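Take a look at the structure below.
Every protein chain of the complex appears in place save one, which is left out.
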Amino acid sequence: MRIAVIGAGYWGPNLIRNLYETRACSEIICCDLDSRKLQKIKDRYPGIQTESQYKKILDRKDVDAVVIATPVSTHFPLGKEILESGKHVFIEKPMTASPEEASELLRLSEKVKRVLMVGHTFEYSPPVIKIKELIDKGELGKIYYISASRVNLGLHQKDVSVIWDLAPHDFSTLFFWLKEQPARVSAIGKACVQKKIPDVAFINLEFPSGCIAHVQVSWLAPSKLRRTAIVGSKKMLVYDDTENIEKVKIYDKGVNYVDPESFGQYQLSYRTGDVVSPRLETYEPLFMEMKHFIECCRENKKPRTDGQSGLRVVRTLDAAERSMRNNSVVVEIPA
Amino acid sequence: MRIAVIGAGYWGPNLIRNLYETRACSEIICCDLDSRKLQKIKDRYPGIQTESQYKKILDRKDVDAVVIATPVSTHFPLGKEILESGKHVFIEKPMTASPEEASELLRLSEKVKRVLMVGHTFEYSPPVIKIKELIDKGELGKIYYISASRVNLGLHQKDVSVIWDLAPHDFSTLFFWLKEQPARVSAIGKACVQKKIPDVAFINLEFPSGCIAHVQVSWLAPSKLRRTAIVGSKKMLVYDDTENIEKVKIYDKGVNYVDPESFGQYQLSYRTGDVVSPRLETYEPLFMEMKHFIECCRENKKPRTDGQSGLRVVRTLDAAERSMRNNSVVVEIPA
Amino acid sequence: MRIAVIGAGYWGPNLIRNLYETRACSEIICCDLDSRKLQKIKDRYPGIQTESQYKKILDRKDVDAVVIATPVSTHFPLGKEILESGKHVFIEKPMTASPEEASELLRLSEKVKRVLMVGHTFEYSPPVIKIKELIDKGELGKIYYISASRVNLGLHQKDVSVIWDLAPHDFSTLFFWLKEQPARVSAIGKACVQKKIPDVAFINLEFPSGCIAHVQVSWLAPSKLRRTAIVGSKKMLVYDDTENIEKVKIYDKGVNYVDPESFGQYQLSYRTGDVVSPRLETYEPLFMEMKHFIECCRENKKPRTDGQSGLRVVRTLDAAERSMRNNSVVVEIPA
Partner (left out) sequence: MRIAVIGAGYWGPNLIRNLYETRACSEIICCDLDSRKLQKIKDRYPGIQTESQYKKILDRKDVDAVVIATPVSTHFPLGKEILESGKHVFIEKPMTASPEEASELLRLSEKVKRVLMVGHTFEYSPPVIKIKELIDKGELGKIYYISASRVNLGLHQKDVSVIWDLAPHDFSTLFFWLKEQPARVSAIGKACVQKKIPDVAFINLEFPSGCIAHVQVSWLAPSKLRRTAIVGSKKMLVYDDTENIEKVKIYDKGVNYVDPESFGQYQLSYRTGDVVSPRLETYEPLFMEMKHFIECCRENKKPRTDGQSGLRVVRTLDAAERSMRNNSVVVEIPA
């Protein structure tokens, strides 16, 4: 496997480090317009090739796959060229800047029969996978609602709102757990620091199953929150990613109907049992993600976070952004 | 002062205990239809009179004021009769079951020149008052947004949604701090346990000043949250009412523009200073509330949480409920 | 049952409230030299008799049992007189001011065949009982060591050191769990605020089984700690009494030997599994304690926290105090 990485800015070096550690690439080529960034990579990994013009990579027949870690607006044109050159492609989240672009890329990947994978990293993280298992086994019962917060001070983006920057993490995670995408979305937001670039947003989601969800995201908050509460008919769960150890806690809690003894109203009784924090694996999600991408390329199989997954996240981001820009009007998402 | 309390259910006994402890009433009369509840009060406070028919209290010339702690639907008819009988009245939150009722009660209280006070208890609590002082002094700068959570397992109400039960606390607190009521409200909710009675809701508020707020309330949640984050242009603050000691924390945090040195884009720099948890008074809010009611009755003055305050909370509850019942459509509130 | 309570100061009213709530006493008599304290009790519980001279109570044939909640120095003379008058006696912790007094009281209670119970309240608390069950079932394996902290700001005593005031809680709890008393004790302490009355102490205990324990107690500390860590050969546990919900956490953690594959040193491997916080009962320990005392009196049976239990705590307090006063010299406690 020969893999190129385009973009050596903030995130690219993390992808390169993990690609390197898989020991599965005979060669890694790093591509960026900024020669200082390339030099940094060289200093750190003397064995890695560098290249300033990505077109050259497209021409190389011996390069099997390309990883894109550039600004969102470039995801679509780059992805398109890469797929058309017959290479597999991994694109950082969000997959594209619009649902139309996402659909086109998905169609193209199917046509050229190449892997299109999107960097929904959380779907490879131990707590998210553990929760997926619990939900799939029915441990929580029917999911009533989910409430998620992802807020902290920094890093303001200059090209996209906080919705496009932070919400992909929560959206991809929610859709992964629930196996559905929302039917209706509304959002309120505010551009506090930079004009016209909202840095706080409160997003409400309704799913076809009846489950509802709330996601709040912000670059401007007093303390870091990475907390998701899931309320099911049997049990409840809190996933707090700021905790070092007990990231997932399962609460054996619920409400039961108590039949009225004689006449009179029914009663509700509250059940409270043990709290269990399950042991979690300790691997790095990004490593698993890169390993999975390489496997999918080798076997030309559909990745867990495929183009379809990327599309539904982009559709929901687009709907939330439109609601926020349009007085919180409810936006329907076609199934 | 002779004061009657109507309603000896869940909340009434707390009001009675605090009225008693003010040592300012020559007599307290407790009124309830349920004789067992009256007996419990008798057991606890042998000096308190009891009465099963509230009409008799209305007839008594020597009773100066009445405190109402009955279900919401009775607040308006009871309040009306009490004011018409020439007595001062204190009504538990929410003041009435509709904005129309609230307006009428407010008009009536002005006409008969009697005190109409509403039980927005949090406006008498030390952390809420401390935060009010900080905001008024400009310590936080301009308030950008507020995010509040009030969730726990229990106590499901059978006559009103979770919005009417829990959101009055947050609404009254927010309006007290911001000195304004929202212009636009939207909400999503779900009836998980009881049919047609939503037990979780996510409410978005927009204020005329541009400040936005999110309030989430639930009777069905894995762990208790009573957390409000306030983000201002100068500082940020977290008020966590589940903390025993450090309920309020002020974060000297913010974002500054850095002028570009030569050509090129501006930069943002993040400022992080000390975190301060100010000392808070330790009195019981309910005691202060009852004391304030007695003072207002004696001096016939307008209470801090007057009918106007009750009206704006009821208007916002009504708007949020309508949005929730009507597919999250945005509801405008007239100024 | 007719029960008298001597001492209506800080703690007495709590005992009276719980005695009252057992509904098991036909009469409760409260005795104190201070008539204002008696009046307060009267105000709160009009049905309770009061008495300023305890001698009169001793003379009353119809009084079955006496509860002592007076300063430590009076525990022995009062307890002695009560037992000699043929009544059962409950004494607040610590049982007496010296091991000699404790032994004599124990002998006397056996001679007169009356109940002698000591107020080691924690042995009636849900988390302590849950931990006892876990240890007895062998869930934690062999107990290696225990480390306990009980510190806060306040309430300085004027007659005894912090060891005699706070350590009885931890000592009684430890001995209850471990079913043994320490063989050797040493302590260091310091009188920071009041001359000659140490307000901080660090106590080391060695048990015959080989288990060791550390107990730190202080009236002068920045924040409240009520934390006990228990390390066993199979599992470990933290009991944090300042937590509202998850007071007990069981950590499935340990160290295993790994046999060397060929030559070479053994390896240690660290095992980390789930963390479980078991559901706890929610009753008030003091209520259970009073209920148990009444049962023991009725059936003339040995209480769970009997004179023997009181004696071993007093012996250990005495040993710790002597070590602290004597340059931390190790003090042996006879079995």
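Order of writing sets the labels: A, B and C. Residues in every chain begin at 1.
Definition applied: a residue touches a chain if its C-beta (ideal position, glycine included) is under 8 Å from a C-beta of that chain, and two chains touch if they have at least 3 such contacts.
What you are looking at is a predicted structure, and each value in this text was computed from that prediction instead of being measured.
Novice: Looking at the whole complex, which of C:R17, C:K42, C:K80 or C:K190 touches the chain that is not displayed?
Specialist: Residue touching the chain left out of view: C:K190.
Novice: Looking at the whole complex, which of B:Q53, B:S277, B:N300 or B:N326 touches the chain that is not displayed?
Specialist: Per the contact definition at the top, the residue touching the missing chain is B:S277.
Novice: List the chain C residues touching the unshown chain?
Specialist: 144-145, 147, 151, 153-154, 156, 158, 184, 186, 188-190, 192-194, 200, 202, 204, 206, 210, 212, 214, 216, 218, 220-223, 229, 231, 233, 236-238, 249, 251, 253, 255, 265, 268, 270, 272, 327-330
Novice: Provide the residue numbers of chain A that touch the chain removed from this figure.
Specialist: Touching the chain left out of view, chain A contributes residues 46, 223, 242, 244-245.
Novice: Touching the missing chain, which residues of chain B?
Specialist: Chain B touches the missing chain through residues 245-246, 252, 272-279.
Just so we're on the same page, only the chains that are shown with their structure count from here on.
Novice: Measuring from the mean C-alpha position of chain A to the mean C-alpha position of chain C, what distance in angstrom results?
Specialist: Spacing between the chain centres: roughly 53 Å.
Novice: Taking the mean of the CA coordinates per chain, how far is chain A from chain B in Å?
Specialist: Computed from C-alpha means, the inter-chain centre distance equals 38 Å.
Novice: Could you give the separation in Å between the centres of chain B and chain C, each centre being the mean of its C-alpha atoms?
Specialist: Each chain's C-alpha centroid was found; their separation is 42 Å.
Novice: Which residue numbers or ranges of chain B touch two or more of the other chains?
Specialist: 223 - these are the residues of chain B that touch more than one other chain.
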